[in-house]
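Removed from the display is one protein chain of the complex; every other protein chain stays in position.
Up next is chain A:
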Amino acid sequence: MASKRANEELPVIARFEVRRRNCLAPDGSAVRPLPAFAADAKLLVELYRSMVLLRLFDRKAVALQRTGRLGTYAVSLGQEAVSVGVASAMREEDVLLPSYRDNGALLWRGVRLEEILLFWGGDERGNQFSGPVHDFPFCVPVGSQAPHAAGVAYALKLRKEPRVAVCLFGDGATSKGDVYEAMNFAGAHKLPVVFVATNNQWAISVPLRLQTGSETLAQKAIAAGFSGEQVDGNDVVAMRAAAEEAIAAARNGTGPRFIEAVTYRLGDHTTSDDALRYRSPEEVQAHWKEEPLARFRSYLVGQKMWTKADEERLAAECHERIEAAVECYLSTPPRRPETMFDNLYADLPETYVAQRHELAGEDDA
């Protein structure tokens, strides 16, 4: 008791708080005055269309995988608002550093559906995509793109370019040193970078409570010297607003920001996973009530920005786009074997030319 009293006499030298942002309730009603961009009906509809396209594309990709025409694939089911919302707040010249589950962000930035299929179909040409040339490809080794984001941001700052690096990763990734190290450096140098953790509650079968003892992921930014905010990741308006603010702050030289987007992985981890092994259908079912598409559609319909006819037209349009992309992907023949030596180095060293010839079937030695 005595020591407790003594402790209370010690001065508090720092206090922190973490805020949570949401704009739309699960039923689609606005819970607070919406940000300025919400007056732009065209933008809102575009956000909605992108999320629908992503969901339908995912469905097709899984069907392709199940019939042996695509490799392992990770769906965004339930998380569409995160990658789409964040990417929509970026400028073309900003730099995206995505994880393997951020199809939504790539699509928004101009990557073509067939390029995404090529990548997951096991063809390196999928990474030579139509998105901004400076964007990074999908990152498979979890969290390892975070230090790249800090490096990109350092380069942008060094050259005094008003551009921002935007790095997306999962809740599992926040356990890796890569992520802490990147945030720490970014904080120390006040770099123009925004880190977005898509907290979908699961890293394959590992639930968040085994990942960290921390109350929020957002507060991890505080130790790195910048602010973190928790956002309803099923609310695309909130996601876009949070990203817009964070990116603007980073662009204005006030340093990094961290966004914890709280959502839920409604699907299996990937097509190689069976989530029923480790979580109950009831749990998943409960989260369907909060999913991002229905919520946003309700809002749009309520605002007279969207109709049933629009919905039908959109479905048909998406279907057509997806089928065309699948057709393009399936009719792209594999590269010739020797191309595995293409772009290994700027110029293939003489030492390896014979190996390339052997692959090309030009070796008769």
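Heads up, the rule we're going with is that contacts are C-beta pairs under 8 Å (C-beta built on N, C-alpha and C of every residue); 3 or more make two chains touch, one makes a residue touch a chain; residues count from 1.
The rule we apply is simple: contacts and distances are computed from a predicted model.
J.: For the complex's missing chain, which UniProt name, "Anti-anti-sigma factor", "Pyruvate dehydrogenase E1 component subunit beta", "Membrane protein" or "Fe-S cluster assembly protein SufD"?
T.: UniProt lists the chain left out of the view as "Pyruvate dehydrogenase E1 component subunit beta".
J.: Among A:A63, A:A188, A:A316 or A:L344, which one is in touch with the chain left out?
T.: From the options A:A63, A:A188, A:A316 or A:L344, the contact with the absent chain belongs to A:L344.
J.: Taking the entire complex into account, which one of A:A63, A:A188 or A:L210 touches the absent chain?
T.: Of the listed residues, the one touching the omitted chain is A:L210.
J.: If I consider the whole complex, including the chain that's not displayed, which of A:F16, A:W288 or A:Y352 touches that chain?
T.: A:Y352
J.: Among the options A:D58, A:D123 or A:E260, which residue touches the chain absent from this view?
T.: Here the residue in touch with the unshown chain is A:D123.
J.: Where does chain A touch the missing chain, residue by residue?
T.: 71-72, 100, 120-124, 138, 140-143, 172-173, 175-177, 203-206, 210-212, 272-273, 277-278, 334-335, 337, 339-341, 344, 351-352, 355, 359
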